[in-house]
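All remarks here apply to the structure that follows.
Every protein chain of the complex appears in place save one, which is left out.
Right, chain A next:
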Amino acid sequence: MLAPTLVASPHAHAPVSIERTMRLVMLALLPATLLGLWQFGWPAIVLFAVTLGAALLFEALALLLAGKPLKPSLLDGSALLTGWLLALTLPPWAPWWIGVVGAFVAIIVGKQVFGGLGQNLFNPAMVARVVLLVSFPLEMTQWVGPQPLFFAQTPGLGDALTISLDGLSAPWDAMSGASILGQVDLALQQGSDLGAAMPTLFPPLGALFGGIPGSLGETSALLLLLGGLFLLRKGVIDWVIPVAVLLGVAVPASLLHLLDPTRFAGPLLHLLAGATLLTAFFIATDPVTSPVSRLGQAVFGAGIGLLIYLIRTFGAYPEGAAFAILLMNAATPMVDHYLKPRIFGRDRRGQALPVAGDAAGERKR
């Protein structure tokens, strides 16, 4: 009755799969995403839909060209998640083609040319973000304040299509401005005292609940944090990377803020504003492009946090999360090589542990 099965142990499996991981990450992103879509209205909804659709399309195209079966890869959710993460980091009213170009770079250049899922060195969404930022600096830095759906001055679906097709023009361009981090940079350049300017520039409650200009999905720190905690709770991500990223940002920010509060913003701004939380919980934790050992992950996360802070504070860009991720992605193979776990019964160099009794001559043999 039973054919000999040459399957090896184990014959049980934890209830995990790649699809489940991707599904749960998207679920965790949903609250922050919905809030962003509501806040920024129809133009944001159009951009989000176009970016995700394009990501799936390019994935399918690449699979067809490579002659690989469509179904398992398309359905594992990885392309959708890449598109989703990219969309969340875009300016909410960016034109539609930003989403398409971004999806192309992410899926084709960032992932498929490396050989598909699991093979890429760099986080695809972040590759796309950096390419977009460098190639289209204007479109990538036009931020709008929240214009929630169903209010009088907010653009309707028709206006949204105009914005999406033609870019920001009158009268909507009047609503655009710098992101919160950009505003802080600007204030510094104008020589204002940050300590005095902060309360008006950066209302912490606004950052928590999403009332400040910023990328599509980065504005509500609270919802991102909740999503991250959900993933931790579900065991989808490990705590090491998020904690290391947050500490990597908070520690230098606190130190410099203590030294000179007029020039350096405090840790709260750096933790709550911009891409910090999205990066810590959703982007730096990308399994493919992060180290595999706990120790390596700690180094990786701390490096990202520190780089975010340094680029924001001393670099040319007001936000440095994408650059920080890519730099640490590049370091991942080295980190993996040097920070391996210690093998049971061996020392760090791989030599068998000495037998305790040897020296004392205890061993009778």
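As a convention for this text, contacts are C-beta pairs under 8 Å (C-beta built on N, C-alpha and C of every residue); 3 or more make two chains touch, one makes a residue touch a chain; residues count from 1.
Simple rule for what comes next: contacts and distances are computed from a predicted model.
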item: Undisplayed chain, where the name is taken from the UniProt record, one of "Ion-translocating oxidoreductase complex subunit C", "Aspartyl/glutamyl-tRNA(Asn/Gln) amidotransferase subunit C", "Cytochrome bc1 complex Rieske iron-sulfur subunit" or "Phosphate transport system ATP-binding protein"; value: "Ion-translocating oxidoreductase complex subunit C"
item: Residues of chain A (touch criterion as defined above) contacting the omitted chain; value: 1-2, 4-18, 20-21, 72, 76, 116-119, 238, 287-294, 297, 340-346, 350, 352-357, 362-365
